[in-house]
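The complex appears here minus one protein chain, its other protein chains still in place.
We call the chains A, B and C, going by the order they appear; numbering starts again at 1 in every chain.
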Amino acid sequence: MHVSIRLFARLRELAGADEIEQTLPAPATAQDAWDALARERPALAPYARTISCAVNETYARLTTPLKDGDVVAFLPPVSGGCGIRDAGCGIRDEGSGMRD
Amino acid sequence: MHVSIRLFARLRELAGADEIEQTLPAPATAQDAWDALARERPALAPYARTISCAVNETYARLTTPLKDGDVVAFLPPVSGGCGIRDAGCGIRDEGSGMRD
Amino acid sequence: MQDTPYRVTSEPLDERLARAAVAGAAAGAVTVFTGTVRNHNAGHRVLWIDYEAYAPLAVKTFERIGDEVRERWPDVRLAIHHRTGRVEIGDASVVIAAASAHRADAFAVCRYAIERVKQIAPIWKHEHLEDGAVWVEGATADPDDRGAVDTALQRACT
Partner (left out) sequence: MQDTPYRVTSEPLDERLARAAVAGAAAGAVTVFTGTVRNHNAGHRVLWIDYEAYAPLAVKTFERIGDEVRERWPDVRLAIHHRTGRVEIGDASVVIAAASAHRADAFAVCRYAIERVKQIAPIWKHEHLEDGAVWVEGATADPDDRGAVDTALQRACT
C-alpha cells in the first residue's frame, strides 16, 4: 500500500522533507510506517520513543492499522503555547532545546 | 472639635446627605463620631456592627482618635468588583440586597 | 492615562489600557480579568447597575492590593481599573491585568486581586431592577483581616 507521510519541526529538518510517499507491505500499522521511514533515514531513529502520530489529521495510536492512501503524520514532542521553554509562561517542565 | 463626615451608598441615602459637619467633645474617636451621628439619625443605627471607617481617606479602626478638621468616612459593607451579587462572577458569598 | 495601573473612572473601561499598564518585554504571560454586568440576578431582570465609589480611598485600596501582591509576587505587574456610575448590561465594571514571566503567577495575581477588590474596595453596587433599585451589600471592608487575605490566597490557588 501507499501512504503519505508528513513530518514537522526537527523531524522535518532531519528528514529533509515535510512530505514523503512510502510504500508498505499490507497489512501495516502506523508503527510499520515509522519503522520503514527510520530505516531509510537513521537520523530519525532517536525519536522512536517520543513521537506522536496522527492518521488523516486525527491523533492515532502507533498500533492503528493503515489503509492505502492514508496520510500519516509523525510529530516530535510539542512546544506550542507561550513564551520560552524555561521561563516564558513558566514553562519549567519542558525538555531541553535541540540544536539544528 | 469639628469633623466632616462622609457617607456612601445606602448610608448616604438613609442619612439624606453625603457630607455632614459634626461637633464632638474632645477627645473623640471615630466610634464617638458614629455614635453621635446615629443618635441624630436612628435609621443608621442598624449599621453599627457592619460599618467600616476611613479617616482622611485612609482605612482606620473605629478606635482611632480624631483631630479637629478630620474627614471621617463611614462605609456600609462593600460590593465592588464584577457582575451581580449571587451569580455574576460567582459572587455567592455576598449578603442579600437592601431595598431602597 | 495610558499607563495608569490603578484607576476609578466613570468612562467605559478598555482592556487594552489595563494591559498596556502591565506589559513589558519581561512578561511572557498576561492574564486579564473582566467583570461585566449581567442581565439577570436571582430571577430578577437587571436593567443596569450604578456603581458608587469613595474614589480616593478606592485608588489607595488598589495601591494597597498592589503592595500585597508585590510582597508575595515581586516580579508580577498589576493593574486594577474600576468603573463608577451607570454601567449597562454587558459592559465592564472592573478590569484587572497581571503580567509575569510565569503564567502561574499571572493567573494567581489576577485572581487574588479580584477577590481583594471585592473584599475591601470602597465601592457599592446599586442594582436597578424593573420594580425598583437595590443596594448590594457584601463584606464589611477590613484590609487588615488576615482571614480575608487567606481566603483570597486560597481562591488564587496559592
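Here, contacts are C-beta pairs under 8 Å (C-beta built on N, C-alpha and C of every residue); 3 or more make two chains touch, one makes a residue touch a chain.
All of these numbers come straight from a predicted model, not from anything done at the bench.
In the complete complex, the hidden chain is touched by one of C:T34, C:T61 or C:Q119, namely C:T34. Note on the undisplayed chain: of the listed residues C:L57, C:L78, C:A106 or C:A152, the one touching it is C:A106.
Listed here are the subunit A residues that touch the chain not shown: 6, 8-10, 12-13, 50-52, 54, 57-59, 73, 75-89, 91, 93-100. By the touch rule set out above, subunit C reaches the unshown chain at residues 15-16, 19, 23, 25-39, 89-90, 101, 103-104, 106-107, 110-111, 114, 155, 157.
Basically, only the chains that are shown with their structure count from here on.
With centres computed from CA atoms alone, C is the chain lying nearest the middle of all the protein shown. Subunit B and subunit C have CA centres that are 22 Å apart. If you average the Cα atoms of subunit A and of subunit B, the two centres end up 66 Å apart.
Shown for subunit A are the residues that touch two or more other chains, of which there are none. Within subunit C, not a single residue touches two or more of the remaining chains.
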